[in-house]
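Of the protein chains in this complex, all but one are displayed in their positions.
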Amino acid sequence: MAEPTTFKNIRAPFRFRIEPRLSEPPAWYPALISFGAIIVALILGGILISFAGGDPFRSYQHIAKASFGDIGVLSDTIVKATPIILAALACSVAFRMKLWNIGAEGQFIMGAFGASAIVLAPVLPAETSRWIFIPVMMVAGMTAGAVWGFIPGFLKAKFNVNEIISTLMLNYVAVAWVNFWIFGVWTEGGFQMTPKFPDGAWLPRLLDYAKAFPIFRGLTTHLGLVIGIVAAIILWFIIFRSRWGYEIRLIGDNPNAARYAGINITRNTIWVMMLSGALAGLGGMSEVAGVVHRLQTAPVAAGYGFTGIIVAWLAKLNPLAIIFVSILFGALILAGREIQPSGVPKMIQGIILVCLIASDFLLRYRIILERVEE
Amino acid sequence: MTSHIPSTPSLSSKAPLVVEMRGIVKRFPGVLANDHVDFELLHGEIHGLLGENGAGKSTLMNVLAGLYRQEAGTIFVKGVPKVFSSPRDAIKSGIGMVHQHFMLVPSQTVTENILLGLDDPRLIMRLSDYDAKIAKLGERFGLKVDPRAKIWQLSVGEQQRVEILKMLYRGVDVLIMDEPTAVLAPREIEGLFETLRAMIAQGKSVIFISHKLQEVSAIADRVSVLRRGVATASGVPSKGVSRQELARLMVGRDVIFALDKKPSQPKDIVLEVAGIHAESDKGLPALRGISLNVRAGEIVGVAGVAGNGQSELSQVISGMRQCTQGQVLLNGDKISNRNTLFGIQHGMAYVPEDRTHVGSAPNLSVTDNVIMKNFRKPPISKNGLLDMKAATKLANELKLAYDIIVPSVSTPVRLLSGGNLQRVILARETSGLPAFMVAVQPTRGLDVGAIEGVHRLLLAQREAGAAVLLVSEELEELLSLCDRVYVIYEGKIMGEVMTGGEEPDEGAALSLSKGLVDTIGQMMTGTPLDQIQKEGVTAHG
Partner (left out) sequence: MDYTIILQAGIASGTVLLFATIGELFAERSGVMNLGVEGMMLIGAMSAFSTTIATGNPWLGVLVAMFFAGLISQIHAFIVITLQADQVVSGLSLTFLGAGISLVLGEGLSKAGTVSLLPNFSIPLLAQIPILGKIFFTNQSILVYVGYLLVPLSWYYINRTRPGLHLRAVGEYPSAADALGINVFRMRYFYVFVGGMLAGLAGATISLAVSPGWFSELTTGGQGWIAIGLVIFAQWDPIRAAIGAYAFGALRRLILDIQGPLVLFGFANPFYYNPYFGFFLQMLPYLFTVVVLVIGSREAMRKRIGAPAALGNPYVRGERGK
């Protein structure tokens, strides 16, 4: 905005003026702004909670205690955060190229399906050792997710089909697909779930080592966390230290410049969507092999894909920051389950995102307070 | 250093004062665009507002037209102080502006564009009624245009007529024209001048903003000059001041037109363009059989009015656009209709006309931008991994060598000024010692210092033996830099002229080889060279 807008504050002799920043704000500024945005969001959320009849202070206190209060709940928080990490990584890589992958949810589900198929089809016999089961399931999950990402990627690359809607539609298709297999093919005794996975198909958890380390007793944190962290580090390297990452960043910032530099946008669209889908699929595999241990719709289609969008945005698409922000959101989801009314966590997520986006404004413009001379 | 010529009182006593601007101050972040500027417009005059790019003339007039609000100062219309909070207010007071970049909705018709923003018709539109009204208005002022045509179907000159009609329809008395000749060929410029004179005859007054000295001298009754936000001359009768004087007022020092250019010694053909046909974005033919060549060690120019295919030509050559027929050869290798990478690897450099939307990645750092062409090879990358240390080192070296003013090479380039951004792009393109370079409007929007820098760089490439193709709308630039100039018109080459070997002398660059300028001017409006030569219309001075 070259023309400063003026809001005349009639009562006080002050005036706000907004002008674009000419230089980069200090490095800590974005973090401060994001932090401030969250605080504002919590306040707004609190207002809405009390409007709906709840007690905001109690609610927030409850969240804090229920997620970080002791090592048991901390472990539960991490368990909840693990699928978010992978979903957020999936979103972040796509968003970097300005590919709005809203289908992380569906890719996550298909990843869970792919991994489960190895167990339930069965592709590997039940007695297989976990050293074989787990890697195969990981590959299957990533492949299924990648396929689910390939479809909208291809449609966008070839026909310029809006990826927001195509990925979103595929979310619903994925749910229906998985439901079919759960209800119609792999069902356990007519219930809405498949049989439990054999031991070899479980991701190792901390409590498996409780005999050697008594402190691990009852802790369900599983290998998925390690998978997520390793994936984040690898993704960081890809984005910032590899040729491919440079291409992705360039395409995302200016496709014309990328075309001039000889970068193939069509090919990258497809590859990045596949990578994104693979990461989300890995998340689905991790959830199904680490937490649920069977294929079941509700825990798998739990909105991790959507939370991943918010987390990715909040973390400014930085893979390492995603780890920490995911833990924050894991806390919210975990504790939020017991809060009345039940829509609160989702609403708070929405408010946080809104405040975040609004706060971005402060990174590009300065607000100047000046006296009004009459 | 600066001279200030006060306004002559004699004229003002005869004609009434239509517009007066007193003490106008306008600030933008980091820049004082108008520094207590006074301006007066007399009834029935054409008043020229001179100044180089960035001097503040458009800003001043945008304030008058109601687009910007000044920080300080007053505007008087016919003696009454006015406050404009929007262009609508200004139009109501009788002041309208025809912008340099037309504000027309391409997909709508002439009539719809003219009616835009008006309170009449109240609700339902019966366009046919208004079509007739507008056609009649056009006839009255000699501005012929089909009211039912869609804007994207019209030529640039016709679009300008629509813009003028838009203002006349609203009954403005004062018409501000912002760089109106930038998009017109010499013949069309004459037509515009006639239109302006017709308007004066009908009782209107005109303000003519331009950075082109000779045009302002030719058309204006009085002249005001702005330099870096300050008025260095106010309302001087144009007959009473020399061009050198005006130039000095514009720039603050003697304008040096002479460039240190050694005679050209072109070697082999580096770039060969053979029979290129290509379409524009709208699917219409933009290039209809272009052939040209550039040799090593020379600068070849492409002259022409904007919109005649230059953009498409440079895009085909650089590989950003497909051609439907013909080919482009770089040192014998075909580079047309191939991934741009091939051209880059064979020594092609491209300085696009759109710095921000094509030439750079605004949110990425200077470092990221300079490695755009060589990020695939060592030392910048090895085995698919980037070596950021090497990249930063390269960026810092280029920053020094090309005088890029920036706090650090990790600054995002969107924060850079136009001149600095162009230096970044040039650093990237020329540091690789290209065999061939195509530069499109490289000095557009730059201040004089930056322009000189770009010119020096282009000549340096020429010295180093590169083949340079310079596409520009500034005839003076082409004449001073190029050894040869092709002229493009409606997608065809009208002819080629030699320009090397003529040394311009100070102050007279504009009357330089008038015969050459006339010839090029005629080609720019559609007369092929052989026809000109046949008619023997090579003027003598």
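For clarity, chains are labelled A and B in written order, and residue numbers in each chain start from 1.
Quick note on the criterion: a residue touches a chain if its C-beta (ideal position, glycine included) is under 8 Å from a C-beta of that chain, and two chains touch if they have at least 3 such contacts.
What you are looking at is a predicted structure, and each value in this text was computed from that prediction instead of being measured.
S.K.: Who does the absent chain touch among those shown?
M.R.: Among the chains that are shown, those touched by the missing chain are A, B.
S.K.: Considering the complete complex, identify which of B:Pro121, B:Gly275 or B:Gly332 is in touch with the unshown chain.
M.R.: B:Pro121
S.K.: Based on the whole complex, identify which of A:Ile49, A:Ala81, A:Val288 or A:Val311 touches the chain you can't see.
M.R.: A:Ile49
S.K.: Which listed residue, B:Leu67, B:Val110, B:Ala233 or B:Leu470, touches the chain dropped from view?
M.R.: Residue touching the absent chain, from the options given: B:Leu67.
S.K.: In terms of residues, what is the contact footprint of the unshown chain on chain A?
M.R.: 1-3, 48-49, 51-52, 100, 102, 155, 159-162, 164-166, 168-170, 172-173, 176-177, 179-180, 183-185, 306, 309-310, 313, 340-351, 353-354, 356-358, 360-361, 364
S.K.: Touching the hidden chain in the full complex, which residues of chain B are there? Just list them.
M.R.: Given the touch definition above, chain B has residues 28, 31, 54, 62, 67-68, 86-89, 91, 97, 99, 103-108, 112-113, 115-118, 121-125, 166, 281-283, 354-356, 418, 444-445 touching the missing chain.
One rule holds in what follows: only the chains that are shown with their structure count from here on.
S.K.: What residues of chain B sit close enough to touch chain A in their complex?
M.R.: Chain B residues touching chain A: 28-30, 67-69, 318-320, 339-342, 344, 350, 352, 357-364, 368, 371-373, 375-376, 381, 384-386, 388, 407, 411-412, 415.
S.K.: Going by the contact rule set out above, which residues of chain A touch chain B in the complex?
M.R.: 2-3, 19-20, 22-24, 240-246, 249-250, 253-254, 256-262, 264
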